[in-house]
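The complex appears here minus one protein chain, its other protein chains still in place.
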Amino acid sequence: MSALLTIEDLHVRFASPDGAVHAVRGVDLEIRPSETLALVGESGSGKSATALAVMGLLPGSAEVTAHALRLGDQDLLRDGGRRARALRGGRMAMVFQDPLTSLNPHLTIGDQVLEAVEMHTDLSRGAARGRVVELLNEVGVPQAQHRALAWPHQLSGGLRQRALIAMALAGNPSLLIADEPTTALDVTVQAQILELFQRLCSDRGTGLLLITHDLGVVAAAADRVAVMYAGRVVERGGVSELFSDTRHPYTRGLLASIPGDLGDRDRLPQIAGIPPDPLALPAGCPFHPRCAEEIDRCADEEPLLDGRAACWVTRETT
Amino acid sequence: MTRPVLRVKDLRLSYPARGASGVVHAVRGVDIQVAAGEVVALVGESGCGKSSLARAILQLRRPDTGHVLLEGPDGTLPLHQLTGGALRRARRWIQGVFQDPYASLDPRMSIGDAVAEPLRAFGLASGTTSRERVAALLERVGLGAALATRFPHELSGGQRQRVGIARALASEPRVVVLDEAVSALDVSLRAQVLNLLLDLRRDLDLAMLFITHDLAVVRALADRVAVMYLGELVEIATRDALLQTPRHPYTRALLDAVPVPDPVLQAARVSRPLGGEPPSQERVPKGCAFASRCPVAEERCASERPTMRTVGGSAVSCHLA
Partner (left out) sequence: MSRREMKTSSRAPHRSIAARFLTVVGLLTVLVPGLPLAAPSEVRLEEKLASPSLETLWRDGFEPERIRDPGPVSRLLIETRTAVFGDRQLGPLLGTDALGRCLLSRLAWGARLSLAVGLVASAISLIIGVAWGAVAGYAGGRVDDIMMRAVDVLYALPLMFIVIFVVALLRGFRNEHPELEANQIIVLFAVIGATSWLTMARIVRGQVLSLRGTEFMDAARASGSTDLSILRRHVLPNVTPVVLVTLTLTIPRVMLFEAFLSFLGLGVEAPDVSWGVLARQGFDALTAVHVNAWLILFPGLAFATTLLAMNALGDRLRDALDPRLRGGRQ
C-alpha cells in the first residue's frame, strides 16, 4: 500500500528579530491510508510547524525545504507551495485546536460548511445544502437540519468541533490533520470526538495526522506514534511498542510525569529543567541537559534517528 | 474529619443571561467542606459551574444564598455576609490561584509588586520587610528571587503560574482555592507545579480546594473528590473510593471517558462514550439533571430531584445508588 503522506528531511526556518529559528530540523514521517499517526510533543517541539508546512499554511517569511514532501504523488513543494494551496481543504484538510476562534462568529455553521462544500465540489446550491446536512449528520450533530441554522456561540465546544470536522470533510480529503483537536474539550466530549475520528478513518479510508501532547489520547486513538523534541523526531514506532518498549529518555520522562497515583512516593516524577530555547539549542543532543541517562557522547554529537529512537544511550545498550 | 476550615452550605449563584429565560443557574445548592491539610478536588466539565462556585466562595461574585464559613484565627467568619472593609480583611485567610497564567498577572506590574500586593493590602509588611518576604516566597515556589524585577511577559507559563501561587501564599492563608491551576501548562511543567503543591500542603497544613477537569491531577493530589454536574454535586468520596467504586452514573461515565496512557488497557476497555450534552444552565430540568443522558435512568429520575445521601462511605445524589 503506497503512502498517503510522505515527508523526508523537512526543515522549517523562521526569521525572527533575534535571529533565525530552526523550528523543524529534519523530520521524516509517513502516513498510510486509514492510518492514524500521532505526533507528540510539547510547545516548541515543532509539531505544529510540521503540520502547517504540509498544508502550506506557514507565513511567507518561513523557509520550507525538504527532500520530499508529497501527498500521494503530488509534490507539495512545487511552485512555491501553490500545489499545496490547491489541494488544501480538498484532498487534505486541517482541524484546529480551538473551535471557538476557528469559526466565524458572524456566520451560521450551516453557511460555513456550505462555503466549504461549494468550494470543493461541483454541486449546485440546492444539492450543496443537502450535502451540508449529510455531513453534519455524519459527524454526529443531532438534528442537523435545525442545528445548521445555529451560530457558533450558541453551540457547545463539542458541537463546534464537529462542525469544523464537517467543514474539513467537505472536500472528501484523503488526509486529515488535526492539531490538538480535543485539548479545549471536556473529557467526555473528547471521547466522542476521538471515536468520531476512528469511524471516519475506517469508513472513508482517510489518513489522520493527530497532533497532541496527551499520551492518553495517543493510547486511545493512534496506530503509530512519532515523538518530537526541539524540532526533531526523537522516537517513533507502533503505539503499543512506544508504551511497552520505550526507547528514548524524553518519552520515558513524558510517560512518567503523567500525574497518577503516588503509591509510596511523596512526589511525582518530573522531567528536570525546561524545554530549550529554539534560538539557543544545546550542542549535541538537545535533550541532554535534562536527561537523567546522558553519557559523554550526548553533549558532543546529536544522535540521528536510527530505527526507533534518536539516542546514543539506547544505541549503546541495544 | 478534623474540624473543617472551610464550610460551604447550600450555595446558590445565578446571573442574568441573554437567552429566553434570562437567568443562568450556575450553582444550584452546593454543600462542601475542606479541613486543614486536606486537598479536596472538585471535578466537572465545562458548564457545570465549578468556576462560578470558586468565584462565589472567594466572594468575587456574591452568592445569591447560602453560607460560606471560614475559620479564622479569631473565630468563624461568615464570608457571605461580610461586606466592605470586613470582607477585605477576611480575604487574608482565603486566597485564590487562577487558571490562565497569562491573564492572572497584571502585565504592567512587576512580579515583585504582584506578589507583594497582599502584603501591602493587608498591612502585613512594607518596604524592606516586604521585599524580603517576597524574595522568600519566590524561592519557596522554586523561582529565583531575582525574578522580582521582571515583568510577566518575560516569564514562561509555568513560571507565571508559580508566581500566582507565591502571591496566594503571601498572606499565609488558611484556605487556597485553585481554579484549574495546572490546565494551561505543558505536561512536564504540570508535574513540577503539582509537586510544589504537594510540598506546600505538607509544610503549611493548607486546606486546598482544587478545581479541575483532569482526573489524572485528581489521582495525584486529592484526598477527597467532589463531582459536579450542572450546578450541583452528584458525588463526594475519598479519592480511592471514587476511583475504585464510583457510585454515580456520571462519575462512572467520566472515569470511563478518560483515556488511559496504555494502549493495551485502552483497547481492552469496552468504551461507550457518553452521548449527548448537558442540559442548558438556563433551562434546568425538573428532576435529576443527569437523567437525559444517564444509561440507567428510570422514570422517576426525570421528575424527582434526588438528594445527597450516604452510601457505603461516599455521599451520592442518585435515586439508584
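Just so it is clear, A and B label the chains in written order, and each chain counts residues from 1 on its own.
Definition applied: a contact is a pair of C-beta atoms (placed from the backbone, for glycine too) under 8 Å apart; a residue touches a chain by one contact, two chains touch by 3 or more.
Computed from a predicted structure; not experimentally measured.
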In the whole complex, not just what's shown, which of B:D10, B:D106 or B:E139 touches the removed chain? B:D106
Specify the residue from the set B:E117, B:D199 or B:E304 that touches the hidden chain. B:E117
For the chain not shown, which residue from B:R88, B:R269 or B:R300 touches it across the whole complex? B:R88
Can you list, in ascending order, the subunit B residues touching the missing chain? 55, 58, 60, 88-89, 91-92, 95-96, 98-100, 103-109, 113, 117-118, 120-122, 151-157, 164, 167, 170-171
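One rule holds for everything that comes next: only the chains that are shown with their structure count from here on.
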Can you check the complex and tell me which residues of subunit B touch subunit A? 45-47, 156, 158, 186-192, 194-195, 198-199, 202, 213-217, 219-221, 253-254, 256-266, 271, 273-277
Subunit A - residues contacting subunit B, complex: 42-43, 142, 156-159, 186-192, 194-195, 213-222, 239-240, 243-244, 253-255, 257-262, 266-271, 274-275
